[in-house]
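Only one protein chain is missing; all other protein chains are in place.
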Amino acid sequence: MPDILAVLNGVSPAWFLIVAGLLAWGAPWSPVRKALMLIGPCFALLAWFATHETGVYGVIDLGPFQLETFRFDSLSRIWVLVFILIAFINGVYALHERNRMTDGAALIYAGAAVGAVLSGDLLTLFFFWELTALASAPLIFAAGAPMAHRAGLRYLAIQVLSGVLLLAGAAVWASQTGSWGCDAIGVDSAAGVMLLLAFGVKAGFPLLHMWLPDAYPKATGVGSVVLSAFTTKLAVYALARGFAGEGALIAIGLVMAVFPIVFALVSNDLRQTLAYALINQLGFMVVGVGLGNELALNGAAANAFVGVIYMALMFMTLGAVLHRTGTVKATELGGLFKSMPVTGVCAIIGALSVAGVPLFSGFVAKTLILSGAHYAHNDLAYAILVYASAGVMELSVLKVVYCAFFGEARHHQVREAPQTMLLGMALAAFLCVYLGVDYRALYELLPFGIDDYEPYKLNNVFGQVQLLLGGAFVFALAVGFKLFPLKSDHTILDADWFYRRLGDGAARWGKAMGELLVHAINTALTAGVARLRARLFNLFNPAGALSREFPSGLMALWTAIMLAAVLLVSYFSPMS
Amino acid sequence: MIEIVAERFNYAVIIILMMVGLYAVIATGNLIKRLVGLSIFQTSVFLLYISIAKVFGGVPPIFDYKELVGYKIDPEVVYSNPLPHVLILTAIVVGVATLAVGLALVVRIREAYGAIEDHAIAEADYAFELEKGF
Amino acid sequence: MTVQRDIKSGVNPPTGSLAERIRSHAGLLATIGLGVLVVLGFGLETVLSKNGLSKYPDVYGAYEVLPLVAGVLAIALARLLAGLLHRPADFYERAAGDLEEGEDA
Partner (left out) sequence: MTVGQWLPTALAAHAPVLLVAVPLILSTPAAILRTGRAGWAIALSGALLALLCAVELFLATRADGAVISYALGGWPPPFGIEFRVDGLNAALLLLLTGAAVLALIFARPSVENEINADKRSLFYSAFLVSLSGLAGVAITGDAFNLFVFLEISSIPTYALIAMGANRDRRALTSAFNYLVMGAIGATFFVIGVGFLYMATGTLNMADLARLLVDMDGDRVVRMGFAFILVGLGLKAALFPLHLWLPGAYAYAPSFVTVFLATTATKVAFYVIIRFSFDVFAIDSGFVVNALTYVVTPLAIAGMIVASAQALFQTDVRRLLAYSSVAQAGYMMLGLGMGSQAGVSAGVLHLINHALMKGVLFMALGAFAISYGVRRIENCKGLGMMMPMTASAFTLGALSLIGVPFTVGFISKFYLIQAALAQGWIFAVAAILISSVLAVFYCYRILVNLWVTPIPEGRRDLAQPTPYLILVPLVGLALANLVFGVHAAPLVDIAETAAAAAINAGTGS
C-alpha cells in the first residue's frame, strides 16, 4: 500500500462524508458543494481501502463507557463500500441540482449510515441511527409541497421513534448483560425484542413499513435515490449483526417478500411501486438473515450490495423522468423511450437486475439466498421466495418500465435527461452488469468465503430463465387483455390508514366532541353554574390559576398536603 | 388527665396557632392578611422553641458570679435551657425582616396594580395576557 | 406533419412498411414470442429429464410453473385489492384538511 494511504488507516470513512456534508451545508456556492459531494466519497473510499485489516479503531473514551466508532470487519466492510459507492454515484447524479439543503443532507445521511454500520457498540449505533433520521428528513422536506412536508414529518416521527426504541432497548440490554456491545442479541429478552422492533421499523417490517411507501414517493427526485439506498439496508445490517439465525425473521421476511407485490402492482405512483418493490427486496434479505447459515448470510449481504445499486438506479431513472416531465404517475406517463432512450436503457438494465436475469447483478445475489434456503431444507421459504422473486417481483419492475417508457405515449415534447444524471445512471447500470458478469468481485467482499459457489450452472440458469419467461409471459398476456396495468389515479389503502385515517379521524372526532362539549358547557350552564365554569377556566387556561402569577395560597395548601403525605409515610414506616 | 393536658397545653396552642396561620395564608386573598397569617405561623414556631426550652421546675439559667472562681453553677438547681431562646431571637429577627420585605412588596404591588386582593391582581394579569394573545 | 398523420390513421391499416406493422403489433408479437419460449422451456425439460417435468429433482420439481400461477394470482389479487381499497388520489390530503372542498391537489 502506498504510504499516503497509510495515514488514512483506521480513520472512519464516515467522518469524511459527514465533514464534507457539514461543509456543503454551510457553503453558499454550488460548485463547491458539488465538488464536496464528489470529494467526500472519494476520501471515504480511500479510507476504506487504507484500512485493510479488520479491527476496532476510533475508540472514543467517554469515561464510563467507550464508543467504538470504527469496527471494521468482514460483515461491515461490504456495507460501507456500497454506501460510499452510492454516495459518489449520487454526487454525480445530483450535479445538475441546485439545492443547498439536499446536497449537505445527502452527504451527512451517507456518513451517518456508514458510521452506523461501523459502530461497535449500541450507543454509537444509536447516535448515527438518529443522525440518519435527522439528515434524511430534509431530502423529503426539500420537495416543497405541503404533502411532502407532512409526509416528511410522519417519516421523521417514525424514524426518531425507532431511535428511541433502540436507545431504550440498548439501555435495558446493557443493564441485563453489562455490555453495550453491538453483537448477537437474540429475542429471548425484552431488550432483544425492543431492539428487534427498533431495527424492524427501519427495515420495513410488515405493519411497520408504511413510512416507506408514504415518504419515498414524496421526496425530491435526487432525494429518493439516497433514501432508497441507506436507511433500510442499514437496518438489514443491524439485523444481521444482532439477530442472525433468528427463526422469526424468516416468517417476517417471507411476509415482507410477498405482500408488497400486490400493492406494487396497483399503486399508481411509480416511485411508490418501487418503494413496495424495495420492501419485497428487503424481505429477501431478512429471510437471508433469518436463515442464518453462511450461504444465506452471504446472500443477504450480496443482496444488500447489489440491491442498493439497482434500486438506486431505478429511482434515478424515475428521478430523471420526474425532472423532465414533472410527474411519475403511471396514468400520466408512457412512451418515453423514444425521447429518453438512454434513461430507458438504464431503466431496463435496472429492471433486469431487480428481476434477477442471469448476467445481471440481481441474479448472482438472489441465487445465494435461494441456495441458502435450499441448504437449510426450508421448502416453504424456498417456494415463497421463488414465487416472490422470479414470478412477481418481475411484474412490478416490468410495470414501472412499461408504464414509463412504453405503452401509450403521453409526453412527446421532453428532452433526454441532463448529461450528469445520465452519467450517474450509467455508472450504476455499469455496476449492475459488471457485478453480474464478474461475480467473483462481489463474492470476495462477502462476509464468509465462498470460493466453491458457482451461480452459473446450467440448471440454475435454465430454471431462472424459465421462471422469468413465465412471469414475462403472464405480464404480456395481462397487458394484451387490458387487465393490467390499472389505469386510474388512485390511492390504495395500506397500513398507514390506521394512523393517517383512523388515528386522525379519532383525533378529529375527539376534538369535535371536545368542542361540542365546551359548547354545551358554554350554553347549557345557567348563570349560577357559570361561576363555576369561570373558576374552572381560570384554573386551567394558560393564564389560569395553575400557571398564573398568584399561587401562594394554593401552594400553601400543597405544602400541607405534602407534609401530611410525608408524615403518614414516615409514621407508618417500620423500624429498620 | 388534667395533668396530661396541662403538660401539653403549650403544644396544643402551638398547633392551633400554626394551623390558624397556615389557614390564613391559604384562605385569604388579601395580601396583607396573608402576611399576617404568615407572621402567626412563624410565631407559633417561636413558641415551640421556647416551650422546648422550658424545663419543669427549672429556674432561669442565670448563674451567680463569684470572684476568683468565675461563674458558679449550682449542681442542685435545675436550669431551663437557654439555647432555644437565643436561637429564637435570631428567628424573630429573620421573621421581622421577611415581614418588612413582604410589606414593602405589597406597597409596590398596590402602586402597580391598584389592588391588594389576589383575584383582582390575577384578573389584571389575565387581561394583560389576553391582550398580548396566547 | 398533417399528411403523415393521415397516412398513419387507422382508416387503412395494411398500408405502411413491414417495420411499422411490426411496431404497431409489438405487444402481440412479444406475447406470442414469450409464449413460445415458455412452452419450449417446458418441452425441453420434459424431453431431457427422465421423471417428467422435473429435470433437477433436488430443485423441487416443476417449480417453474409457479410464476405462471403466481403471476395470474398476483394480478387477480391486485385487481381485487384495487376494487376494495381503492380511494381517490387525494384521499389523505382531503382527510387531513390540506385540501378544502372543490380544491385540487
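Just so it is clear, A, B and C label the chains in written order, and each chain counts residues from 1 on its own.
Methods note: contacts are C-beta pairs under 8 Å (C-beta built on N, C-alpha and C of every residue); 3 or more make two chains touch, one makes a residue touch a chain.
Computed from a predicted model, the values in this text were never measured in an experiment.
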- [ ] Name every shown chain in contact with the chain that has been left out of the document.
- [x] A, B
Task: Touch with the omitted chain, as defined above, among A:Ala184, A:Ala248, A:Ala441 or A:Val566 - done: A:Val566
- [ ] Quick one: say which of A:Phe448, A:Phe498 or A:Trp558 touches the chain that got left out.
- [x] A:Trp558
TODO: Extract the touching residues of chain A with respect to the undisplayed chain.
DONE: 60, 62-64, 123, 126-127, 164, 167-168, 171-172, 174-175, 542, 546-547, 549-552, 554-556, 558-559, 562-563, 565-567, 569-571, 573-576
- [ ] May I ask you to list the residues on chain B that touch the chain which is not drawn?
- [x] 22, 25, 31, 34-35, 38, 41-42, 45, 48-49, 52, 83-84, 87, 90-91, 94-95, 97-98, 101-102, 105-106, 108-109, 112-113, 121, 125, 132, 134
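We adopt the following convention: only the chains that are shown with their structure count from here on.
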Open item on the list: Could you work out how far the Cα centre of chain A sits from that of chain B, in whole Å?
Closed with: 67
Open item on the list: Nearest whole angstrom, what separates the Cα centre of chain B from the Cα centre of chain C?
Closed with: 92
Task: Centroid spacing, where centroids are CA-atom means, of chain A and chain C in whole angstrom - done: 29
Task: Residues of chain C engaged with two or more neighbouring chains - done: none
TODO: Would you mind writing out the residues of chain C in touch with chain A in their complex?
DONE: 27-28, 30-31, 34-35, 37-38, 41-42, 45, 55-56, 58-60, 63-68, 70-72, 74-75, 77-79, 81-82, 85-93, 95-96, 98, 105
- [ ] Write out the stretch or stretches of chain A touching chain B in their complex.
- [x] 538, 542-545, 548-550, 552-554, 556-557, 559-560
TODO: Please name which positions on chain A make contact with chain C in the complex.
DONE: 146-147, 150, 261-263, 265-266, 268, 374, 379, 382-383, 386-387, 390-392, 394-395, 459, 462-463, 465-480, 483-484, 486, 488-494, 500-501, 504-505
